[in-house]
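Heads up, one of the protein chains got dropped from this complex, but the rest are sitting where they should.
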């Protein structure tokens, strides 16, 4: 395993390609509105057939930087245990000294608890707002939507359930509650963070990215259905039914209208 | 006809150009929001003046792939009867083994029943939500909108009627109901699928694409007019009139507000 | 004046540059959502210091084509009286035989009645919906918005008034009502068409384009303010006041909510 941390390996094709891919994904996610204002982040493993996934190197983007302007050389390389094996060189003013993603400990939970190949942290507006429609809800639920089929292990008739954890002052303070949610929801491939965004993982970068696209689509649909007074959490998607002045999943709407 | 399946023909200019065009359209449709998260698909015939349209080769995109990252070499080539004559080579991990579009049988219906030159399957948010505004409706209707003129066989004063079929667990299970809708609505060039999206076809790829753009525009307008309480299904586009607490085409809105 | 129609002049730098510019603007306007689905169009004069504006050649895009895929060679060249002096060559299947923009007669009105240097016809969703918020209104009015300053002859405190004409089955049938609106509103640089879109002109292509951007911005703002129940047609932008169940400019909203 030590072989992955030799300078030769750090400059090998799998590592170079993984850094280039992460750079490209950062740019694409910026244009999707997931990582604006230095928010959000992404990480992926260096795929190498000769190395077990649990021991593969990890690439992470730096913290607090403009994701659409990243270069491959800006990326961090971590060992499979999360320790940094290669840091980017400092850039001149006005760039701040490099710092590895604040999401590091959270990303490691998805790697270790789910054997993920990649993890995306998005601040996409839909993922933030969907946690706010019902400030008391601990889950986002939706069913009977075609795009649910894009989420691993789910079919059209299934109910997709995404846990929502409460936000904290510092990203690292979310680590325990993220881990608890991952444990409590063995079928989930994502955890929403209230007033904040979402963490999504997958077996590979393709799985993480395409699932993230499906999640954002479903959240966007839910927000728009809410505005139309429709209840996406039931198979019939009928009008929202109020219970004592509070309707399921969108309690605030009926109160305000 | 056998001539279209020779290796020489499969590498001829019409085939090469059709594959390149499909690749380019996949990328454009991704940016229009029609084929995100591996959803949606597109197919077109290989135009060749020397071959009757009913016998021309068919290009299809693979299933479950990122449409914005396709290369011409990723495409399937099918004979006019729908049998595969050329499959893409497998790509390395983390790409899954190639599989022809799940929409194949549905695309073939449009080719065979309407002599289409191209078919687009979109998951565009507008096409999904427009089927949900009234969960009981079996049709989307709109009239007196300029963009209706972009739909084949329709003028500004005409009523555009698009049938809505119910969704199913697997794309292939939609084949019969799609065929029934095509038969029942001889004037339509599209079929909506509840909680899912739309199939649009045309005599050529240009016709299919530009009509698809018009359909998405009209659906988007209908959703926004619904939010403003306006009834787009009447020539005057006046306020939605409720009948026993249920207004035409947007029944849920009046219930919830 | 005959000199402008010689083959040498048709291939001169001013003409070549004008065709290239129109091509580039078509692409940009497609991405702004103004000319999707073959809808919308644009025209501009060939600027040449040595020729009076009223006698300069006119470039027009063809009718019913994909605006984002135009080439300079696809453009029509018209004499200052509107007669075609150069037509594009037909393109192979599935392209239809070229036809000059259906908006031709309408564009000519702006050229002749206002000495315009360019005219834009947009189907942008905002320009369509803004004519529908109040189906009975004959004008769009807004005041106290910074972007009003982008409209020729208007300041922040001015009221911007854009006439709305009714749509017709064929674009050419709009010619007389467009001309009447231009005459009746000497200060306007645009005419809205109900359920359809907008015509905007300016002294030059820059003036037409930047004004069109401001109009679309103001329409978008008006639609969103309507959704918030705010009255953009008064200086205070206060809540919409209903008069006998009908509020000014947005009568349908109060009826439906």
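Read from first to last, the chains carry the letters A, B and C; within each, the first residue is number 1.
To be clear about the criterion, a contact is a pair of C-beta atoms (placed from the backbone, for glycine too) under 8 Å apart; a residue touches a chain by one contact, two chains touch by 3 or more.
Owing to the predicted nature of the structure, the values given are computational and were not obtained by experimental measurement.
Peer 1: Looking at the whole complex, which visible chains does the left-out chain touch?
Peer 2: Taking every chain of the complex into account, the missing one touches A, C.
Peer 1: Can you say which of A:3, A:54, A:115 or A:195 touches the chain missing from this structure?
Peer 2: Looking across A:3, A:54, A:115 or A:195, the contact with the absent chain belongs to A:195.
Peer 1: Using the document's definition of touch, tell me which of C:19, C:67 or C:209 contacts the absent chain.
Peer 2: C:209
Peer 1: Of A:36, A:82 or A:238, which sits in contact with the chain we cannot see?
Peer 2: A:36
Peer 1: Given the full complex, what residues of chain C touch the hidden partner chain?
Peer 2: Counting over the whole complex, chain C touches the hidden chain at residues 47, 49, 117, 144-147, 150, 155-157, 203-207, 209-211, 213-214, 217, 220-221, 224-225, 227-230, 236-240, 253-254, 257.
Peer 1: So which bits of chain A touch the chain we can't see?
Peer 2: 36-39, 66, 93-95, 123, 125, 128-129, 132-133, 135, 167-169, 193, 195-197, 223, 226-227, 251-253, 255-257
By our rule, only the chains that are shown with their structure count from here on.
Peer 1: Have a look at where chain A meets chain B and say same if over half of the interface residue numbers show up on both copies, different if under half do.
Peer 2: On the two sides of the chain B and chain A interface, the residue numbers are mostly different, under half being shared.
Peer 1: On a C-alpha centroid basis, what's the spacing between chain A and chain B, in Å?
Peer 2: 30
Peer 1: As a quick test, compute the distance in whole Å between the mean CA positions of chain A and chain C.
Peer 2: 43
Peer 1: Do you know which chain B residues sit against two or more other chains?
Peer 2: Where chain B meets two or more other chains at a single residue, that happens at 227, 253, 257.
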